[in-house]
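With one protein chain held back, the other chains of the complex are shown just where they sit.
Showing chain A:
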Amino acid sequence: MDRALVAGFPFPFPTDRYRYSTNVEPAPRVVSTPAGQWGASLVDVDGEYHRELDERAAVLERDPSRYAVLDHMAPACWDTMLTLMRELAAAYPDVMSLDGDGPSYVWTNRLFDVEQPFTYAQPSTLPDEPLRYVASQVQEDLVLLDQRDGDLWGDAGLVTFAADWSFGFDVGMSFLEIHGPVPRLRETGVITRAREFIMRLQPGAPYRRTNWTLTVGRRLDVSTERYPEWGPDRPRMLTVDDVTFGREVHLRTEVQHLVRLEESGAVLFLIRTYLLPFEELARVEPWRATTAAVLADLPDDIADYKGIAGYRDRAVDWLHAHAP
């Protein structure tokens, strides 16, 4: 595996114990880890850029329901495109730029040999709809939340790398409906607090959080739609040998940014997915030890929701067996 991917891996556990919390913090901010660092920008371009964007295009091709925009969200989609282009240009000035000061711009992306002039809010000036266009330039999945009636609504998005959920199923739902299946969130007040927090987000003050699960195989698209393809991999992890287990089982971190868009007032929710196989994880001792402790302590309902209940014990044993 590319060493830069290990160095940039956002290890999600600050302590040996994991529970759901409103674990939000101002972004961006660089975090140093035993292997390197992450978190310098809202959008992250790494060595998987071309591979992941090819995969996104292929997923969309087979299943167009991964992209949906309710009619009233058109302004938020333009807003998203402009915001992300500015972020990319600021983070990667050597290869990306956004020139012009509105309404006419030129987007340049040397990683794709793209030089795209466009006029803000004029669909005919772009080769694709703005949200789908910008999703072809960033590795992040995109969900747009509209705020109205004192609530948040998932009214637009493009999600090709969902971890066991379905954007096409959730589109148009309220924030609480979207999170309905997650255990403990309602009882502990975590989710209503998160909603209140998001509704008070201000432009120019983005926040982030991390989330995590385990994924078998280096598979970004573990959406509900493709469960028949990846679901059987989980029980299979009980029968494979140790070397295969370490190669196949990945710690999956999502770095999620929350950005209040300037013009539309919608909230942009960015989900960037990172996968690190256990065999690499085990080479960074603090990561191995913490992951073993977190998995051993994880309550059954959370383990079950994350889909890891069946092989969690094996994962803990494997991590213990790979202590230095």
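Everything that follows uses one rule, which is that contacts are C-beta pairs under 8 Å (C-beta built on N, C-alpha and C of every residue); 3 or more make two chains touch, one makes a residue touch a chain; residues count from 1.
Simple rule for what comes next: contacts and distances are computed from a predicted model.
Chemist: Of the options "Ferredoxin", "Electron transfer flavoprotein subunit beta", "ABC transporter permease" or "(2Fe-2S)-binding protein", which is the UniProt protein name for the chain that has been left out of view?
Modeler: The chain we cannot see is recorded in UniProt as "Ferredoxin".
Chemist: Which of these touches the unseen chain: A:Y20, A:Y49, A:Y120 or A:W165?
Modeler: With A:Y20, A:Y49, A:Y120 or A:W165 as choices, the missing chain is touched by A:Y120.
Chemist: Decide which residue listed in A:M1, A:A57 or A:A205 touches the omitted chain of the complex.
Modeler: Per the contact definition at the top, the residue touching the missing chain is A:A205.
Chemist: Would you indicate which residue among A:D63, A:E263, A:D304 or A:D317 is in contact with the undisplayed chain?
Modeler: Among A:D63, A:E263, A:D304 or A:D317, only A:E263 touches the chain that is not shown.
Chemist: Kindly note down the residues of chain A that lie in touch with the hidden chain.
Modeler: Where chain A meets the chain not shown: residues 21-26, 70, 72-76, 82, 101-103, 120-121, 146-149, 155, 193-194, 196-197, 200, 202-205, 207, 262-266.
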